[in-house]
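The complex is shown incomplete by one protein chain, all other protein chains being positioned as in the whole.
Chain IDs A, B and C follow the sequence of writing; residue 1 opens each chain.
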Amino acid sequence: MAEWIGIGRRARRCYGFDEIALAPGTKTVNPEEVDTSFELDAKLFRVPIIAAAMDGVVDVRFAVTMSKLGGLAVLNLEGIQTRYEKPSEVLEKIAKASTEEATRLVQALYKEPIKEKLISKRIEQIKKEKAIAIVSCTPANAQNFGKLAVAAGVDFFVVQSTVTTVRHISKAYKSLDIKKFCQDIKVPVLIGNCVTYGVTLELLSTGVAAVLVGIGPGASCTTRGVLGIGVPQVTSTIDAAAARDYYFKHTGKYIPIICDGGMRTGGDICKAFASGADAVMIGSSFARAKEAPGLGFHWGMATSNVNLPRGTRIKVGTIGSLEEILFGPAKVDDGSENLMGALATSMGSLGVATIKEMHDVEIIIAPSIQTEGKIFQAVQHVGMGK
Amino acid sequence: MAEWIGIGRRARRCYGFDEIALAPGTKTVNPEEVDTSFELDAKLFRVPIIAAAMDGVVDVRFAVTMSKLGGLAVLNLEGIQTRYEKPSEVLEKIAKASTEEATRLVQALYKEPIKEKLISKRIEQIKKEKAIAIVSCTPANAQNFGKLAVAAGVDFFVVQSTVTTVRHISKAYKSLDIKKFCQDIKVPVLIGNCVTYGVTLELLSTGVAAVLVGIGPGASCTTRGVLGIGVPQVTSTIDAAAARDYYFKHTGKYIPIICDGGMRTGGDICKAFASGADAVMIGSSFARAKEAPGLGFHWGMATSNVNLPRGTRIKVGTIGSLEEILFGPAKVDDGSENLMGALATSMGSLGVATIKEMHDVEIIIAPSIQTEGKIFQAVQHVGMGK
Amino acid sequence: MAEWIGIGRRARRCYGFDEIALAPGTKTVNPEEVDTSFELDAKLFRVPIIAAAMDGVVDVRFAVTMSKLGGLAVLNLEGIQTRYEKPSEVLEKIAKASTEEATRLVQALYKEPIKEKLISKRIEQIKKEKAIAIVSCTPANAQNFGKLAVAAGVDFFVVQSTVTTVRHISKAYKSLDIKKFCQDIKVPVLIGNCVTYGVTLELLSTGVAAVLVGIGPGASCTTRGVLGIGVPQVTSTIDAAAARDYYFKHTGKYIPIICDGGMRTGGDICKAFASGADAVMIGSSFARAKEAPGLGFHWGMATSNVNLPRGTRIKVGTIGSLEEILFGPAKVDDGSENLMGALATSMGSLGVATIKEMHDVEIIIAPSIQTEGKIFQAVQHVGMGK
Partner (left out) sequence: MAEWIGIGRRARRCYGFDEIALAPGTKTVNPEEVDTSFELDAKLFRVPIIAAAMDGVVDVRFAVTMSKLGGLAVLNLEGIQTRYEKPSEVLEKIAKASTEEATRLVQALYKEPIKEKLISKRIEQIKKEKAIAIVSCTPANAQNFGKLAVAAGVDFFVVQSTVTTVRHISKAYKSLDIKKFCQDIKVPVLIGNCVTYGVTLELLSTGVAAVLVGIGPGASCTTRGVLGIGVPQVTSTIDAAAARDYYFKHTGKYIPIICDGGMRTGGDICKAFASGADAVMIGSSFARAKEAPGLGFHWGMATSNVNLPRGTRIKVGTIGSLEEILFGPAKVDDGSENLMGALATSMGSLGVATIKEMHDVEIIIAPSIQTEGKIFQAVQHVGMGK
């Protein structure tokens, strides 16, 4: 796997979704009889696709709808929802801004302080609808927000940053002790993101309920473009899955790993499961749902790093209800709708009955170098808009 | 061939048409003296290019024309032709729909039930013209439609689904016993699609007349995008051909394999034969024929899977008669016309006299990463349209 | 070099210009002191870049100008120049045709029969200007046209077809005996095209003065698109050069090989020499010269194959005089002008003093996958035209 890239220096070849495909086996299964469910801390969810904690994707209403459809949608505790009493007004402002103003506006809006009472309020709003409440924040806020969230009745707590390790070094502040945090807090903790076998194993040992996998997975990912950091998602998921299996073998505890980022189509989701994921976390596909608070837009978490503010707004449009995106019917054939139907059909065609069986499907290397058609489509798309 | 793609996981590198090329040998042959014929159940066809069972491609008239030109065109028993008494009206409606309406319209039109009497009628219409009648349906309808087709005088029967194996598992219904089906029905059966050595070998053992090879072959193929499933067509054809040769060696029966899908040009067709195909099956190239019922459009089989409805209409335009597409003269140099001329010229340049000799031609790996020119062409194409 | 591409089948990885680059060594040379000359049958030419026998590139005037500048331009004996008494009228008609009419017009114009007296006339016109006369035809016409050309005073004769081998098999006609042809004709013969070590060696043994190397070299080459045939030019040039060196070692005769096709820039030309070429043959770059008879257009040889007529006209534009294209000054930095300046500068930077020393320059593999910039340029190019 390692190749020489210069004198005295080797590098490992890693693979992304576009470079692989799944190969059918010697049997097929009726897609209506496959089991897609995902288990998190002994609770079963029939939809193994989690909506990411992005402000253009998840608000209270979205979280409730997702929960009723059998899945999970993570509410961001550091975004618009907890900074503003009336988030819909703010979100409308973002949607209505011109392309030129948008980034600056987003950055400005995230300077408003987070209100602790809004943290409690949002969670209570979700729980009042008898939905699963799952929320997220960065390690710096975990201690404080965690207590508030638990008090408000949260079901799951996510601690998430671009790169999370057990050892964060700083003289300026005390970094989060993940193990202690998991012990103290009363609800299951999901943690991420990581990409390596070693770090996954360390995180699994801290008592978490799940590990999020994925750092700069796409070649055009912001993290890779801006920081140079990124591991293609197929390899990082396989590596993390290997750590999970090792941990299970030696402790008897099966802690799921969640593939987070880099998936754009139903096909990518299927490949993530084949790479070893127990669940996947998706952002932009859900931003296209009618229920998404972003009104057809989404953007990165603008204040995640004071050194490097981002927040570019991306237009994704609205294509249908969340139910249609998850269960169809699909109106387009690009793999962006009916994600669960795609997963079930893929499992059927591959002859597997459960997500765990998906982990053993044959993966082949099949680069998507055939760009000609895509370029034509891209160009025609512009042409059509005229 | 297998490379590490993550810890403990290897993947086989597979190849598609765009990644290979054919290398000339030490002799050349007069292209007018090569033999391109293809044998199916002891019948000889001079055109080894079969028109795929797509509603935008094959109707009665097309099937008759193709048969008279020395080839085969498969009529889809589950499409417009057997759902509507007057298919041309319906096809015109699809062609006239706006891009926005088209997918929805196609999906709606395929909800009309299939009429059994139309199955018989279409076959009889073909036979009345003394043409070869070859029809197809999915495994679920094979028993029923097969009897009707044979009664109506069909010559060949195709059972086709995205992924076909000998073992389909379902509690809800009884799956097709391919071996028994081949024994019971009175006409030769073609079956597919498959991609692996193992499944090809199993299918060959069921008594079929030919096996169709190809699942999600193109990198931009819907199956690969939506389901993540797909094997690049060069590798799958080589593997299936290896199974065919093994079967022949041990049984003395030479059962042809048909490369189905992923070919866009005459060059791709030549590469399919060099990969071991005895015949190829083509869709979109024939959709561009004057005789094609799609009037310059084609679309996927919209009802093939209730979990994942598709049906996006693609404009391909009409470039000439079927005879011109097969035998020229070519008016463009992109390899979309005069497919038989291209095949004969290629065979001559490669110094081979028969399709079987094509199987031994030297293949080289020569990726088409040179996208610059293609991008320019794509962009200029748009520019020209203004 | 060979990789598995399917069960029981290996393929050799071949390389094209876009995939390699040249690496500087431990010294540099003053570019004004390098020797770029090329020897053909004991005659020395300071310009090792030969203009290809294309009707949009070479007519009498172009051949004379090129000869005076120190190079060679091959006149096509089977094109417009020998079919029409007044070719400029015909060429103007092609240049003025609309994009829609052009291919059909080109195909029609090449149906006019070749006039033997025009063969003699064109050669005499060149010789009257005291220029080198070098002409070409296909193997079928070689015997007949060869005699006429020699009688008219030709200096070199080129026999050229897409794929040339020593053994061409046909029952319908007698194929050219290359060895006998070389012995009988009174002038040095250049022959091609071939791509392999074996065929190059066989051709070298027939008594030719030079061998042309290159079949379908570019990934977007018509031959590769239409016939599936093509060997990337770096590998084929290296292989042919190996045959030349072997032949020289065992016979003492150094017969040059000419890299023909696939080069678009000065950089590609330098890479061809580094791959072992003694000279290169160029088409489209020269079609952009003021002296080119195509008036800013060029097209394939329309009648080269009756099975597969081509003839698509491509607009290349006119960028400057032939002298400027060869010797500068360059007005653009894309490597299309000042080809000899680029060659000399490259040789200087690489620290080599002669073309033969270029054969030993270090080649590295450095794929040009960095398409982003190119796409932007392509798209902006369209944008700028508005």
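Just so we're on the same page, a contact is a pair of C-beta atoms (placed from the backbone, for glycine too) under 8 Å apart; a residue touches a chain by one contact, two chains touch by 3 or more.
These numbers come from a predicted model, not from an experiment.
Trainee: Among the chains in view, which touch the chain not shown?
Mentor: A, C
Trainee: Tell me which of A:90, A:195, A:240 or A:270 is the one touching the absent chain.
Mentor: A:195
Trainee: For chain A, which residues reach the chain that was dropped from this view?
Mentor: Contact residues on chain A toward the absent chain are 3-9, 11-14, 16, 18-19, 99, 103-104, 107, 162-173, 194-196, 198-199, 202, 215-216, 218-220, 222, 224-232, 235, 300, 305, 307-312, 367-369, 371, 374-375, 378-379, 381-382, 385.
Trainee: What does the interface between chain C and the hidden chain look like in terms of residue numbers?
Mentor: On the chain C side, contact with the omitted chain comes from 1, 13-15, 18, 20-33, 197, 234-239, 241-242, 265-271, 274-275, 328-335, 338, 341-342, 344-346, 349-351, 353, 362-376, 379-380, 382-384.
In the analysis below, only the chains that are shown with their structure count from here on.
Trainee: Looking only at residue numbers at the chain A/chain B interface, is the share used by both copies over half or under half? Answer same or different.
Mentor: Mostly different residues.
Trainee: Can you check how far apart chain A and chain C are, centre to centre, with Cα atoms defining each centre and the answer in Å?
Mentor: Taking the average C-alpha coordinate of chain A and of chain C, the gap between them is 54 Å.
Trainee: Indicate the whole-number Å distance between the mean C-alpha point of chain A and the mean C-alpha point of chain B.
Mentor: One centre to the other, that is 38 Å.
Trainee: Any chance you could list the residues of chain A touching two or more other chains?
Mentor: Correct list: 371, 375.
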